[in-house]
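Every protein chain of the complex appears in place save one, which is left out.
Per-chain residue numbering starts at 1, and chain names A and B are given in the order in which the chains are listed.
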Amino acid sequence: MKLSKELFSFLQSKEIQVDIVRPSTTYWQDAWRRLKQNPVAIASLILIVLIILVAIVGPLFSPYSYSAQNFDSTNQGPSAEHWFGTDGLGRDLFTRVLHGARISLSIGFVASLLTLGVGVLYGGIAGFAGGRVDNIMMRFVDIMYSIPFLLWVIMMMVYLKEILPENAGLISIYIALGLVFWLPMARIVRGQILSLKEQEFILAAHTIGASRWRILIRHLIPNCVGPIIVTATLAIPEAIFTEAFLSFIGLGVSAPKASWGMLASDALTSLKSYPHLLFFPAGAICITLLAFNFLGDGLRDSLDPKMRK
Amino acid sequence: MEPLLQVSELEVQFGTYAGIVKAVRGVDFKIFPGEVVAIVGESGCGKSVTAQTIMRLIPSPPGKITGGSVQFNGEEIFKKSERQMRKIRGNTIGMIFQDPMTFLNPVLNISTQVTENLRVHKGMSIHQARDRAVELFNLVGIPEPKLRLKQYPHQFSGGMRQRVMIAMAIGCDPKLLIADEPTTALDVTIQAQILELLKEIKERLDTAIILITHDLGVVAGLAERVLVMYAGQIIETGTIDEIFSTPAHPYTWGLLKSIPRLNMKKGQKLTPIWGQPPDLLSQLATCPFLPRCDYAMEICTREMPEPFGRNLVKCWLKHPQAPHVQYNREVS
Partner (left out) sequence: MAQYLHDTPILEVKNLKKYFGQRVSTGKTKHPQDETPDMASGDKPKILPEKQKRLFGAGGGAVKAVDGVSFTIKTGETFGLVGESGCGKTTIGRTLVGLYKPTEGSVIYKGVDLSKATGALRIRNRRQMQMIFQDPYASLNPRMTVGDIVGEPIDIHGLASNKNERQERIQQILDLVGLNPEHINRYPHEFSGGQRQRIGIARALAVEPELIVCDEPVSAVDVSIQAQIINMLERLQNELDLTYMIIAHDLSMIKYVSDRVAVMYLGKIVELVYSENLYANPQHPYTRALLSAVPIADPEVERKRQRIILEGDVPSPINPPSGCYFHTRCSSALPICREIEPEKTDLGDGQWVTCHNL
């Protein structure tokens, strides 16, 4: 086969393609793309957003107040008027569950935030300082770990109830949970930082003269965000559950405020005759915990840097 | 002569989140009994994937063999069951990897690992297998084999581990030995030991060896024939003398001109290859080397070159109508 002659002339100018054309995705875009592939996590995320929205705006639209008693209609079953029925004092259970959501969720988020602040900093400093500082700091964590967690929270609660004014039940729960929940976070962050700090990009930061603080904040911690977010997310359901448990044994928020745990606890006395009183708050707890746990797992998969190429 | 291994039109791809990576794009080659063939090419060009496909070791998913055939000893590898493959792996085809630690089990002692293969494939008794292991260790130059067999992988240095791997690979007298970067992880002096050992094995056992490497020095010292790979294709083949003195593909030229040599004269300069290695995510309709080629012609932008001549050079410069370009290594 004869080909035309021009085809064999050398190219005169040729834009040299220097770029590797990879799609430009940031870490977050990438993680989000992977999360989207996980239907359970996405469903959980949507559910959580819904629960939060309903908890915020729901009570505003409810015709009932969470504390208003109505002795004409006590212990009613679910109906068009009272969706979840009413309790022994005639309070609308749906409104109370919505209010409970506010309290339970706020406890979850505050505990998680405290975990984030304290745990990340503590673990970060321990891991980065290394040597003796690390040793002492982590032995302290070990000691805290060796105290049974519930015992510790109960002790804190009892103590905080003493020193704080009467209506500070919620605050004492925040503090008690916050004081305990940072432990796993500290461990995880420390482990991450220990392995990161030998990496060459950290050494490079040292050589260009970055201060230790800068290295910790700008280089080390941003590279642990994945595990940090996962741990913080998983701390939320744990805090909600712990609070429910505390309320159940009578150490939670005080009446007439209602957390889900308290609603469940209240329902227990009349469980045989009015099971719906337990069913709704317990169901709310279950669904929320499941959603957060699924989301946490999904986040773990999508934020895990090992999956990245 | 009948080829021992015949790979034709092989295509392998990987599904990754960024898209489909076409790692091997139509690879053809033959290996004859007893010859040492090197596959060279830069990182990611598909050398390891080709080797793993021959052994059917591609993880799937994400890997997928999308075309072609591999015939070993006249039998189609892709038609074999997993059980039949196990009879081939480690028996008639031996394999040596870059990092022996990924292959050796850290909690089993060396003796167990070396003899297992022999017992499974050759039906040896424990005693026979152990005697054979001692023999093999002597062959690959591990002193005090009896004592060493009792030890665990972590008690061996890198070079010694590689020797263990070689001993295991040649244990069943394979017809073909695939060595994937056998010396890349080793020091120069240890590398020299291992290369010397491979040379000796080649002479003594008359096994065919596929040597995968990116080090042209290693190729020059050990191989008889070379396959140059670029972007999942074999772009040139030839005997080592042909490849080193009269290479035909501009990529091979660039490769040879961009490495410093010990006997280089003062003032001689390296000539780098411009640009970046190709991204295997993209589809290629033209010569993959085009963006980096100094001799690109009009036709290169239009059509994929077909393999020309005996050495299967995938470059339009080899077309009879193309201008004649002389390769000169010493040019500065």
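Throughout what follows, a contact is a pair of C-beta atoms (placed from the backbone, for glycine too) under 8 Å apart; a residue touches a chain by one contact, two chains touch by 3 or more.
Model, not experiment: these values are computed from the prediction.
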| item | value |
| --- | --- |
| Contact with the hidden chain (one of B:Arg56, B:Arg148 or B:Lys175) | B:Arg148 |
| Candidate in contact with the missing chain, chosen from B:Val36, B:Ile273 or B:Val313 | B:Ile273 |
| Residue among B:Gly90, B:Gly159, B:Pro182 or B:Gly232 that touches the chain left out of view | B:Gly159 |
| Interface with the undisplayed chain - residues on subunit B | 42-43, 142-144, 147-148, 151, 154-160, 187-193, 195-196, 214-221, 240-241, 244, 251, 254-264, 266, 269-274, 276-277 |
| For subunit A, residues in touch with the removed chain | 18-20, 22, 24, 26-27, 194-195, 197-201, 203-211, 214, 218-219, 222-223, 225, 305, 308 |
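FYI, only the chains that are shown with their structure count from here on.
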| item | value |
| --- | --- |
| Centre-of-Cα separation between subunit B and subunit A, whole angstrom | 50 |
| Subunit A-touching residues of subunit B, taken from the complex the two chains share | 16-18, 274-276, 279, 281-282, 291-292, 295-302, 316, 319, 321-323 |
| Touch list for subunit A against partner subunit B, complex | 2-3, 5-11, 14, 16-23, 30, 33-34, 309 |
